[in-house]
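What follows is part of the complex, with its chains left where they were.
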Amino acid sequence: MIDLQRDGDVFVLRLDAGENRFAPDFLGAFEDALGTVEESEGPAALVTVGTGKFYSNGLDLEWLGANPDRLEDYLRRVNGLYARLLSLPAPTVAAVNGHAFAGGGMLVLAHDFAVMRTDRGYFCLPEVDLGMSFTPGMGALIQARLPKASAHEAMITGRRYTAEQARRAGIVQHTAEQERVLPVATELAASLAAKDGAIVGKIRRDMYGPALEALRGPVLA
Amino acid sequence: MIDLQRDGDVFVLRLDAGENRFAPDFLGAFEDALGTVEESEGPAALVTVGTGKFYSNGLDLEWLGANPDRLEDYLRRVNGLYARLLSLPAPTVAAVNGHAFAGGGMLVLAHDFAVMRTDRGYFCLPEVDLGMSFTPGMGALIQARLPKASAHEAMITGRRYTAEQARRAGIVQHTAEQERVLPVATELAASLAAKDGAIVGKIRRDMYGPALEALRGPVLA
């Protein structure tokens, strides 16, 4: 479901569960993988990548439908994953091989940089069209990472962005053809892996202090 | 002075009082029109537009000069209008048919999107040249909506932006020839009118919580 491999100094975390929705066991495997990266010694950077046409479609709405009483704990756990990635003591790059929707789009934004596939796949925050709003932490994450106009358009209209549109909107930093997404992301990560992870983590945690506080705070506003 | 018409799902609020300065009765009519939109049922979006060469020139300095003791209440009411527009449970588009100066420029920024006329008219925050500063709420609104460099330039230098300059500075999102400003704004609004207004309003209020708090707070810092 989740596979963590080391390629030189770069950890490649492959999300391999179809739409890569955040089922509880998926979250558990993701958390374990981040733990491995956090505890590693020496130069390290992290790349995450999905499989097929999905990077991640975010919340597991089917599981939530069957477990409505666990909504609050579940959202806390998802927000906690974003916070942990944003706090990671290593550079991080998302290789956006396909759709990054809703919580999957926010997962992209919790990385330092993102490379997005050009021929297919959208970045989209469709919450407005699903009758959902954002937890305070999710809103803080999006607004801390996106240009104001892009956060506004993405959150208020639920627009679907192609890779090139996402790059122009400041959602991702790079685009690549399908077979180049992971290599480009890995090269970028490798170029940053020698940085002192403790310092990278501290600078990033300082930069995003308010967003991290919101991500660790109440999920129901 | 203010005319509210419904065109399919789109409410078109026409400001028709010359320079469209915020005289008390103008504000009253504007507030009433927003009330009508707020209480409407079914799909809805709002377009505002001025007449002739003015979108709005903002504060009614002549009235203020004659009523200096009412400055604080007056500024609270203007800030309240911005807050109400920013909180509106429906998508909003400003059709900037002409000059949008000072408080009229901030009115533009309280909409989701803006379409600006290309052949004439400026967006300008001339406060610095009028010996005025901004209320905390006005400053918060401008800084919450504009890219940092644009907020800085607009507020510190009082630069006049043409439509194309305003688009490049991230002040408006679209430009159009005179006769196309209102149609383009209306088409954009119509494309968003089917969104659940309650959700649009909640997402927007969550996004701009600190700006809304400032707009509803003290006007004299």
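Letters A and B name the chains as they come in the text, with residue numbers starting at 1 for each one.
We adopt the following convention: a residue touches a chain if its C-beta (ideal position, glycine included) is under 8 Å from a C-beta of that chain, and two chains touch if they have at least 3 such contacts.
None of the values given here were measured: they were computed from a predicted structure.
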| item | value |
| --- | --- |
| Entire complex copy count, 2 subunits given | 3 |
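Keep this in mind: only the chains that are shown with their structure count from here on.
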| item | value |
| --- | --- |
| Mean-CA-position distance for chain B and chain A (Å) | 35 |
| Complex interface listing, chain B residues touching chain A | 91, 112, 144-147, 170, 173, 192, 195-196, 199-200, 202-204, 206-207 |
| Residue numbers on chain A that touch chain B, as the complex places them | 127-129, 131-134, 136, 139, 143, 147-149, 151-153, 155-158, 221 |
